[in-house]
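Just passing along the structure, written as structure tokens.
Yeah, one chain of the complex is gone here, protein chain that is, but the others are all in their spots.
Labels for the chains are A, B and C, by order of writing; each one numbers its residues from 1.
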Amino acid sequence: MSILVDKNTRLLVQGITGNEGLFHTQHMLAYGTNVVAGVTPGKGGGWVLEGKVPVFDSVRIAHEATGVNTSVIFVPSRFAADAIYEAADTGIQLIVCITEGIPVQDMMRVRNYLDQKGIRLVGPNCPGVLTPGEAKVGIIPGDISIPGNIGVVSRSGTLTYEVLYALKLVGLGTSTCVGIGGDPINGTSFIDVLGMFEADPYTDKIILIGEIGGTDEEKAAEYIADHLTKPVAAFIAGQTAPPGKRMGHAGAIVESGSGTAADKIKALQDVGVQVASHPEEIAELLA
Amino acid sequence: MSILVDKNTRLLVQGITGNEGLFHTQHMLAYGTNVVAGVTPGKGGGWVLEGKVPVFDSVRIAHEATGVNTSVIFVPSRFAADAIYEAADTGIQLIVCITEGIPVQDMMRVRNYLDQKGIRLVGPNCPGVLTPGEAKVGIIPGDISIPGNIGVVSRSGTLTYEVLYALKLVGLGTSTCVGIGGDPINGTSFIDVLGMFEADPYTDKIILIGEIGGTDEEKAAEYIADHLTKPVAAFIAGQTAPPGKRMGHAGAIVESGSGTAADKIKALQDVGVQVASHPEEIAELLA
Amino acid sequence: MKLHEYQSKQIFSHYGIPIPSGRVAANAADAKQIAEELGGHVVIKSQVLVGGRGKAGGIRLAKSPQEAEDLATQILGIKIKGLPVRKVLVDEAASIETEIYLGITNDRAERKPVMMASSAGGVEIEQVAKETPDKIVKVHIDPLLGLRDYQARDIAAGIDLPREHWQTFSQIGRGLWRAYLRSDATLAEINPLVITSQNRLLAVDGKMVLDDNALFRHPDLAEMRDVDVEPKAETEARKYNLSFIKLDGYIGCMVNGAGLAMATMDIIKLHGGKPANFLDIGGGASSEKVAAALRIILSDSNVKAVLFNIFGGITRGDEVARGILAALQEVKTDVPMVTRLVGTNAEEGRQILSEANMITAETLVDAAKKAIRAAQGGEQV
Partner (left out) sequence: MKLHEYQSKQIFSHYGIPIPSGRVAANAADAKQIAEELGGHVVIKSQVLVGGRGKAGGIRLAKSPQEAEDLATQILGIKIKGLPVRKVLVDEAASIETEIYLGITNDRAERKPVMMASSAGGVEIEQVAKETPDKIVKVHIDPLLGLRDYQARDIAAGIDLPREHWQTFSQIGRGLWRAYLRSDATLAEINPLVITSQNRLLAVDGKMVLDDNALFRHPDLAEMRDVDVEPKAETEARKYNLSFIKLDGYIGCMVNGAGLAMATMDIIKLHGGKPANFLDIGGGASSEKVAAALRIILSDSNVKAVLFNIFGGITRGDEVARGILAALQEVKTDVPMVTRLVGTNAEEGRQILSEANMITAETLVDAAKKAIRAAQGGEQV
């Protein structure tokens, strides 16, 4: 159970025949995720991974043939916005976009379009969603986390893996881990996921992993104060980041003095969130 | 009471200082319509019609200052789409656009935008809405109709006046007359108005005045069969119109054999609507 | 406003759609010259704004510059559906393997542009729609978002286009969308879009119709209007902002309002007459406008009577009557005139007109009957 993805997920992989798509489809299948179809335009009619997953020319055909309900996108950045529209127009209600480097104006249009339709996008530029023991949608390594009662939401990739792994090492498990992605405009915010975790009976504690740039963490702090009853611990990366520089993630930038780690940490601490001074400490805070 | 406009209408006139706008504002005021504000960008701060109506620079300012709830638009066609967006973005829930000649691609964008926001547009290229004895929003002459129980909905202007006047001559009155306009893409369809009349306790009978082009009348016929209990009489103009030519109205054109008067008349007759052979006959059909 | 094939294809080319090499010629010598430049093997295509050019002998293949000249001479001498051919397009001949239809138009019912394609290209889409509707693939385009790439691919798959062509087809689809969008077209179609024996996609024939209401933002396109091909009277009417369409009857009509104008034509027909035109003089009715309209109506020698049908609304009937009288001072004629004035100040208006040499009527039916009788010479006053 938990949130977003689980045993009922019927997954479509957009861009399944690309290097990334194929590699991670293999890992998702190995984890037990119910990958039912893939799409690569022009390659419909074939199968991949020794006949395990059929490939279709379009999301519409894949949807009609297999009844997918979730899509994960691995297509290159210049085609990714189109892939999101295709999934959305076909009526897929949950879209997870792994692709990094989508132009930000494309994402503003995509996000405004999806909001009108009420369709949930996770990402882009994210590691995806993992519900340990049930489904892995994206690229989070499956073996670094065990089932448990801690919900994890993060803007980062490997930093999140650190935390999942640190939790596992002390015997703590995860209900669902959601990577919301490092882009300035994304589909799902901290607040969205915090709300889901609060409502989820399988989640008892929450970890939030933020970083510099934007004000999503500050908004999350407000939301925590107003709506959350479950304990939250956090870590914010980028205390030493210089202003005006993008730290790898397109969204990780301190602009005009706003979006600093110090501001975010203060906002979270002000509402009673424990903020770890380094990622490994989070496990201790929740232990 | 009746539909769309009444004593509670607080009307804004967009393009109030233009020839058309000013002339018709005078007539609307003379009729007793509650015209509370006008907008002409760059002329804010003045008054028109001997201090009867204040002029503002923008809809937002007019709305804040006077609490308008309905707007009627008289601005030239190249600025009309922008005027609709301005009214819609300010949160005005009923917009009546008189302007003729708005590019059809503009109207497709406008209509799709308004549908997302749930805002009602009547027109463009329409004579407006008249609820006799209560409010006149647009250019329908006030003295050709008396209050009564007949709802009139039409794609035409003067042809509608003919019908209102013919009704008046035999002592029949109108609940509300709605000119939905002669453009191929408009804000309000026959179906929308038929539904309102069916729900309106002040309307007992309905007149529908259609013309060649499109399939709005055919859809209205289906809707009448499925949803209407009140009697409907109709007239369809353009039986002698040659194919492929726009008959004055941008939307009045028989294309690829579709949109003919014969098709529309048959569709209406098939669902029991009495169709007059000439406009003056309608009054007799409902008498 | 309809564009000629050569104009439409120029626009297509601007948006990256591949078209054959070629140029337009107004005389046979030029056609020969162009054919020489193109290597001799060309197609000569009459540029007239009607369909069925092929059947009418308006499209011919030439194997040499000399043959091109001869054929151009022939084609420039014919009329197609009554329209004289004044220009021919000389295009490099393509060897065609497959013909596809691809077009964008406005879907009124859905209030969105719709892209349509069919593997039965080279035939008018209306005919395909009637005979084999399942061969047409349709995709609606979100007017705020524009055509998406995946939609173009869906269409390619829908018409069973070989996969090797999907990418080029998508580019052509995108180009057509941009041509449609940026020209404010109401129709942009490539018919046929062919696959050549060299396995290339090529827009061999094209058609665009532009939104007259949007021409103000396309002065370059507005200049493309070919006024030679429309009745002189319609060109003249546009000058005065009158909405006029010539018909083949004998009762001239002058009406305020498009719907009422159509209803007036209908009622003339209902009573056995034939309208000579559609004419909406719009709001107001200044004597200049009425005079211009009257001149245009009377320029048609078939017209045996004129029916004025005016609903006085905001415009008062007596004013309109005076406008008509002033116009009659200017335009001398002995064609009988029937006037029906209704609405505001109609009584005063009728008074004014009856003092002039005009037949007046009260109802529309009455007016139609009187006009028909007058046209037949039965009643001069």
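Brief remarks follow.
In the analysis below, contacts are C-beta pairs under 8 Å (C-beta built on N, C-alpha and C of every residue); 3 or more make two chains touch, one makes a residue touch a chain.
In this text, all values refer to a predicted model and were calculated from it rather than measured experimentally.
The chain not shown here is touched by just one of B:E86, B:E100 or B:E281, and that residue is B:E86.
Shown as candidates are B:D6, B:D57, B:E222 or B:D263; the residue that touches the absent chain is B:D57. When the whole complex is considered, the residue among C:V114, C:A129, C:L144 or C:L298 that touches the unshown chain is C:L144.
Contact between chain A and the unshown chain involves residues 23-24, 27, 77-78, 101-106, 108-109, 111-113, 139-141, 143-144, 154-162, 165, 182, 184-185, 209, 211-216, 219, 235, 237-242, 245, 247-252, 256-257, 261, 277-280. Seen across the whole complex, the unshown chain contacts chain B at 41-42, 44, 57-61, 79, 82-83, 85-86, 89, 109, 113.
Touch with the hidden chain on the side of chain C covers residues 144-145.
The rule is short, and it goes like this: only the chains that are shown with their structure count from here on.
Taken chain by chain, the contacts run in an open path, each chain touching the next and the two ends left apart.
Distance from the centre of chain A peaks at C, each centre being the average of the chain's Cα atoms.
Of all chain pairs, the one joined by the greatest number of contacting C-beta pairs is B-C. Between the Cα centres of chain A and chain B there is a gap of 49 Å. Chain A and chain C have Cα centroids lying 54 Å from one another. Residue numbers of chain B whose C-beta contacts span two or more other chains: none are found.
In chain C, no residue touches two or more other chains.
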